[in-house]
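With one protein chain withheld, the remaining protein chains of the complex are depicted in position.
Up next is chain A:
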């Protein structure tokens, strides 16, 4: 089953944390893993996820579409292991750190 409509990652930016909270309250987005706002320029920002039909503007914040995460994720599914590269006991994983 694939999602019914595309979900977009959007950045919500506001002058104050209260404004940001108010905007997010209005949008009722998927907040991602945790709702972590960060200082951005003179204000605050948070990246959230919204289906296309619910992309909206708010009075207290700026909303910018960053990416179509559904399209991105469907494309990334081609970058997932198909079989089992470690099926043979002798195939030992190696990490990405340099050993030196």
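Note that a contact is a pair of C-beta atoms (placed from the backbone, for glycine too) under 8 Å apart; a residue touches a chain by one contact, two chains touch by 3 or more; residues count from 1.
Everything below uses one rule, namely that contacts and distances are computed from a predicted model.
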| item | value |
| --- | --- |
| From "M14 family metallopeptidase", "Predicted symporter", "Multiple sugar transport system substrate-binding protein" or "Beta-ketoacyl-[acyl-carrier-protein] synthase family protein", the hidden chain's UniProt protein name | "M14 family metallopeptidase" |
| Residues of chain A (touch criterion as defined above) contacting the omitted chain | 1-3, 7, 9, 17, 20-21, 24-25, 30-38, 46-47, 49, 67, 69-70, 72-74, 76-77, 79-82, 84-87, 89-100 |
